[in-house]
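All protein chains but one are shown in place.
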Amino acid sequence: MNTHPPLLSVSNLKSGYFTRHGTISAVDGVSFDLHRGHMVGIVGESGSGKSTLALSLLGLLERPGRVVEGEIRFAGKNLRALNEKEWRAVRGRRIGMIFQSPESSFNPLATLGQQMCEALMTHQGLSQASAREKAERALAMVGMPQPKEILKSHAFELSGGMCQRAALGLALSLNPALLLADEPTASLDVLAREEMIGLFKEMKKRLNLSMVIISHDLGLIGKLAERTLVMYAGKIVEAGPTWQVLGTPRHPYTRGLLACQPCLDLEPQPIPAMTGVPPSLGKQVTGCRFAPRCRWAGSRCMSDDAFQLRPVLANHHVACVKSEGRDDVF
Amino acid sequence: MLGIIPQLMLLSILAFLIMKVAPGDPVASLVGGREFMTEADYQRVSRNLGLDRPVLVQYGIWFENILNGDWGRSIADGREIRGIVLEGLRVTLVLVGFSWLTITLLAIGAGYWAGTRAHSWPDYVISTLALVSFATPAFWLGLILILIFSVRLEWLPSAGQSTLGREGGLADQAAHLVLPVMTIVLTHVGPCIRLVRGSVRDVLSADFFRAARARGLARTTLILRYLLPNALTPFITWAGFSFPLLVGGIFIVEWVFGWPGIGRLFLQAAISRNYPLLMAVVLVTGVLVIIGNLVADLLVAWLNPKLRRGHGR
Partner (left out) sequence: MEDDVRMVVRLPGVIQLIRAMPLFFRHRLARAGFWVLAVIAVLSLFGPLWFGNDALTPDASRIYSPPSAGHLLGTDQLGRDLFLRILEGGRVSLLTGLAATLLATFFGCLYGIASGMARGWLDRILMGFLDALISIPVILLVIVSQAFGESSLLKVTLVIALASWMGTARMMRTECRTLMEADFIKAAIAGGASSIRLVFRHLLPNALAPLVVVVTVGVGQAILLESTLSFLNLGVPATVASWGNLLGNGMSSVLSGAWWVVLFPGLSIVLTVLAINLIGDGLRDTIDPKHRSQY
């Protein structure tokens, strides 16, 4: 398929939180590749470790959290070997990130213009005037009407959708090779969400943007990502082309997620198709971690390798013993 | 901001009440006792002072006099009260200024330091000292500092604003400032440090701060533009709110160190029941506190665009 080396290659990444009360492994051996111009979606419930994964990718995990093991290879460099100063040259400049809550992406005491210029001046050495000009163009690019006015306003003066556009504009103005989006639509209303999805599509086409989208919103992932990873209890339980994963899900957890899609905008909720809650990541369990909530769980699910990813089709892996060999066991 | 009008009203009423409620006869006290004046003289003086008119009218006259700069005379020595009080205020403001400056610098420095190193041993040391500071009476700490630095070590003077005969020497004046300022700072800085530490931690874990870090900004930018402005807003609010406490503490410290400010004037007036002086000091102190609150309010509004643009409040 793709002969170029991947832009981002994560292998066996493990991150955890180390407190006096115990260790929580939030990300437990995650591997995936992302090629230039592609988008990968990571889905899962709250507590599945997907946000920890995103923070780990940008070296933003703070005490008591820490990346323990594995490799993050980005454009040929191993990011885990970087020191704090080298990280600053990667953050924003090479890898941009946008967050869930749009208003809290910005300093409440400063205008958007100040913050955009500050970033542009830091990374591109621009003068105040040319930074302002570039910021205006970036806002116009993400479809903001009257960018001049927007630059003069504070985050609390804009709607959530506007803020998220501005956050995207800021991130893209620095020409990153990769954009991480952590729940980019979770706090937007339906209309703003649709607009945002359209914007992502357009930017992908125009800028050949590579993205990692982390969301519980399967609709968003389905419309944008080529590949989808499903995370549960810190591990990837299903990985494959989006149309396959969402179209013919193999893992019972993915099926559960799909079945309760309409209510997923409000997480966590009692899920009709899936009972129980995600396991506490502090406990070490043998066998399949989803087994306690799985209606098809059997004795084989308790074996040591039950929670390992195994290929079911070319490019499609599932961590379920019952997916082996046969197409549909459920 | 309009809130200061009722505050000033209540303050003036309170000051006026001190005079009215005070035991003893104000007319008789002018000459040292009722037996020293005839009935006719008594009536005449009462009329001159307006004491035969309704209380509300008396209040009006008194208030007008205050505004016109006529603050009456001290019972103790007959000097003009306005001169005494304004001179005392000047001397007190020196103490207020230095203490406030030191508290602010120390609170920001130590609070930032402890907040960025939460749950490390320097944090525990700073937090413990802050707790002890809150529990220490200012007058006692003043005594202890005098004991150590003036009586034992003989490093620093323990009383007054300058050494007699050497007035005007800058080093001498600075030496006299050290112990009083140290006492005030050490007994008032505790809650400030705890507050700054807490808000530094809040900002460090705030989404917008993480977003700023994700933009790869320089460390100094993060600290100066993101961390400090956001962490200091609650501190300034609190500084305004607790300004009366600081002033109260300074009064006691002035007493311990013989600092000739309005605090000492006030305590002398209270102990010798010099009511005209007492009410003047209450009035001036109240105005000082109200101005302090106002400055803090304006500063917060200036820092916080939400308030500046009239969204909040």
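As written, the chains take the letters A and B, and residue 1 is the first residue of each chain.
Heads up, the rule we're going with is that a contact is a pair of C-beta atoms (placed from the backbone, for glycine too) under 8 Å apart; a residue touches a chain by one contact, two chains touch by 3 or more.
Please read all numbers here as calculations on a predicted model, not as lab measurements.
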Note to self: Tell me which of B:66, B:126, B:247 or B:280 is the one touching the absent chain.
What the structure shows: B:247
Next item on the list: Out of B:146, B:196, B:280 or B:300, point to the residue that touches the absent chain in the complete complex.
Entry: B:146
Next item on the list: Just name the one of B:66, B:110, B:282 or B:300 that touches the chain not displayed here.
Entry: B:282
Notebook entry, point to check: In the full complex, which residues of chain B touch the absent chain?
Noted result: 3, 6-7, 9-11, 14, 18, 21-23, 119, 131-132, 134-141, 143-144, 146-147, 151, 244-245, 247-248, 251-252, 255-256, 266-267, 270-271, 273, 278, 282, 285-286, 289-290, 293
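Here, only the chains that are shown with their structure count from here on.
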Notebook entry, point to check: Using mean CA coordinates as chain centres, what's the chain A-chain B distance in Å?
Noted result: 53
Check: For the complex, which residues does chain B have touching chain A?
Finding: 204, 206-208, 210-218, 221, 225-226, 229-230, 233, 303-306, 309, 311
Margin query: If we count contacts the way the header does, which residues on chain A are in touch with chain B in the complex?
Written below: 55, 58, 60, 62, 87-93, 96-97, 99-101, 104-111, 114-115, 118-119, 122-123, 154-157, 167, 170-171, 174
